[in-house]
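The other protein chains are all here in position, but one chain of the complex has been omitted.
What follows is subunit A.
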Amino acid sequence: MRVPLSWLREYVDLPDDLSTEDLAHRLTLLGLKLEALERPGHDISGPLVIGRVLTMEPEPQKNGKTINWCTVDVGDANGTGEPQGIVCGAHNFAPGDLVVVVLPGGVLPGGFEISARKTYGHVSAGMICSSRELGLGDDHDGIIVLPADAGKPGDDVFELLHLRDEVIEFEINPDRAYALSLRGVAREAALAVGDVDAFHDPAARTVPAPNGDGYPVLVEDPAGCPVFAARTVTGFDPSAPTPTWLSRRILLAGMRPISLAVDVTNYVMLELGQPIHGYDGDRLAGPIRVRRAQPGERVTTLDDVDRALDPEDLVIVDDSGPIGLAGVMGGATTELSGTTTHVVIEAAHWDPVSMFRTGKRHKLSSEAGKRNERGVDPTLPAIAADRVAELLTTYGGGTVHDGVTLVGEAPSREPIRTSLALPGVVAGFEISDGTAEESLLAIGAGLAIDGNGVEVTPPPWRPDLTDPFDLVEEVVRQVGYDVIPSVLPPAPSGRGLTRAQKLRRRVGRTLAGEGYVEVITFPFVGDQDLDALGLPADDERRTVLRLANPLSSEEPAMTTTLLPGLLKTVARNAGRGATSTALFEAASVTLPHGGGPAPIYGVDRRPTEGEIADLDKALPDQPLHLALTVSGEREQPGWWGEGRAASWADAVDAVRAVAEVLSVEVTVRAAKRAPWHPGRCAEILVGDVVLGHAGELHPRVCTAYGVPARTAAAEIDLDALLEHAVALVPAPTFSDYPVAKEDVALVVDDSVPAADVEAALRDGAGDLLESVRLFDVFTGDQIGAGKKSLAFALRFRAPDRTLKEGEAGAARDAAVAAAAERTGAVQRV
């Protein structure tokens, strides 16, 4: 809401020593937030005066333009009283006209300094101004021609043109629709200066009683339209100009002046907050009727859009059919035009919900709709219609018809039962009953105090006040939010972070320690992203939850895997020169399971446990996933020697590192799954449950995402992994007797997983075995084609004694025998 201060001052007495900044600050603390403070016209300086054109000589120029060499009487403003010679490019004036002249030494908006200068063969001593040059609007059809009675040559025009003003722009919260008017802001300004009597209500006017002679109006939907007022003006002069002060105010308030009739309806809306619609009475066919639209009906609104109406839309119809979207936007067929002499004025009160829905349905936002959907004072229609009629006839002639139409009446307000002590109780500091009472009266509420408390009847312009706590805010904001004391509430001793929350932090720290950089990506995904992963048609990750209104048609769904976002990030980094990266992300994915709709419950009670469960059942599964990538060099080359390329093993190891800090024992086995390399993909298991995969990406996936070749990646269900985290790690016991070390080299078929051989060794070695570690894998001619040699270091130790000669050897042999039996291993000797 843009508020010209000169206009505001008409309805509220402000102390002379109150700066505009201070006023804006006080209003901000009351809840009307200062957005911007402008001082239009303050960048103009004179001499800027009325001039009378004495002579004008058209002079065609070589460039095709014709300029006028004028002499202008500017009175004594030039110090000499002699006519001023000025070159002017406009042609919309004639000798004898009064114009606006800026003399040398003056400054126009944008720091444009005026001086006498030579141009088109003359010395032009000043400039004849257009509206645009004075910052008065976009009109650049020519220079300003003042009415003949505007004044005499040499008179200052700052006052005349209302050039200088101050405009405070406020951000208005949706509950304070009344402040979308000068009336409402003035009322708040009176609160701001602590004097309710400083406010002069522009709506305080006596209006004629309704009678049967007004324009016929039939309201067929009184719930949608509780009040409809209409007045008629005939003999209106459509060519009458809008007075400068009025168009200036509309412009400063952020609306565009159009014509007197339209400007007046907008002016009254800004003044009172009541949206007005004007009809060309000669184009109305029969009575105005208000009803819901019928199927198939259409209307062309003032913005020239032909709209299909919904049966829920409130419409204005006449005998020709719909002529407007009620309360939101009028129709083209009955629009006020340059020939309108017969104006029918509509001022009505509408059901805000209906207004909101219609505006949303038609994606139509208008100044009228904005006010109507937030709630307007229902006592205003007759007052506003009368005010419009007055202004129209004052400035456009004609007569106000005696007929006064008023259908319906303002609904009465339910009083709110509360206690004057409540504001202090809720605010947490002493607010006396007297202060509470005064504050409520100050906002225009009616109070009836009895033994049980108080009944507060909110004023009609405050539809937002329905609950006792609404009144609390009204009282506390006047007392001042700045006096609320600062007191820490005594929270009971808490339980700290949950175990899962702690473990998730541990996972993040571990990966950061392993050299991975955490990133956060958007969870949106498209088919092409899943195609690029090479997911088969029946892959469960293709079952996505789609968005009804995605930002991008490329990414219309919620992702089921973190890899697309992560791989795009790898590619982005590589594109910026970081080809060696290790990234991770922990975020939830969305896995739809075909649940039904989520119920919508009432809000007058808590839903039952069953109802709450039904809400959750409708939601997709959203497990927390952990994904990581590693590309380029895992270790850099340097003075220490060669670097080391990232590989499948790094991805697997990162997952193992995470599992290890959670004390979860995971196993790994070969798997085939997109987007991984079919020969370099590991399944990560806890027991028999697969928690995720790790390995090198399929070369085609690297190409599709534009990430470095041989990028490795992992993705696991972190929630599932966390569930297996060991809550209580039993303290280990260990022997301090000497260790016996035995190394064995076992030759197996290439296809035998090392993990199987290791497991067999473990099982066969018996209780004395302390650890097994694979320390070398060897292939080559000595071993034979299709074979590999696995070298294991075995460590044996007894808990209670030193091992006897041969004991370790026997255990080793037993281990090898088990490996031989289960994996076909042959010991190399």
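Note that in this section a residue touches a chain if its C-beta (ideal position, glycine included) is under 8 Å from a C-beta of that chain, and two chains touch if they have at least 3 such contacts; residues count from 1.
Please note the rule applied: contacts and distances are computed from a predicted model.
J.: Look at the options "Pyridoxal 5'-phosphate synthase subunit PdxT", "Spore coat protein CotJA", "Sulfate/thiosulfate ABC transporter, ATP-binding component" or "Phenylalanine--tRNA ligase alpha subunit" and return the one that UniProt uses as the protein name of the missing chain.
T.: "Phenylalanine--tRNA ligase alpha subunit"
J.: Could you tell me which of A:Ala148, A:Ala308, A:Ala598 or A:Val777 touches the chain that is not displayed?
T.: Result: among the candidates, A:Ala598 touches the missing chain.
J.: Pick out which of A:His162, A:Arg374, A:Arg413 or A:Arg710 touches the chain that's been left out of the picture.
T.: Residue touching the absent chain, from the options given: A:Arg374.
J.: Considering the complete complex, identify which of A:Phe112, A:Trp245, A:Phe522 or A:Tyr737 is in touch with the unshown chain.
T.: The missing chain is touched by A:Phe522.
J.: Which candidate, A:Glu59, A:Asp539 or A:Glu635, sits in contact with the chain we can't see?
T.: A:Glu635
J.: Kindly note down the residues of subunit A that lie in touch with the hidden chain.
T.: 28-31, 33, 173-176, 352-353, 356-357, 360, 373-374, 425-429, 467, 469-470, 472-473, 476-477, 481-482, 484-489, 491-498, 501, 505, 508-509, 511-524, 545-551, 558, 566, 569, 572-573, 576, 578, 580-583, 587-588, 590, 596-601, 603-607, 612, 615-616, 618-620, 622, 634-636, 638-640
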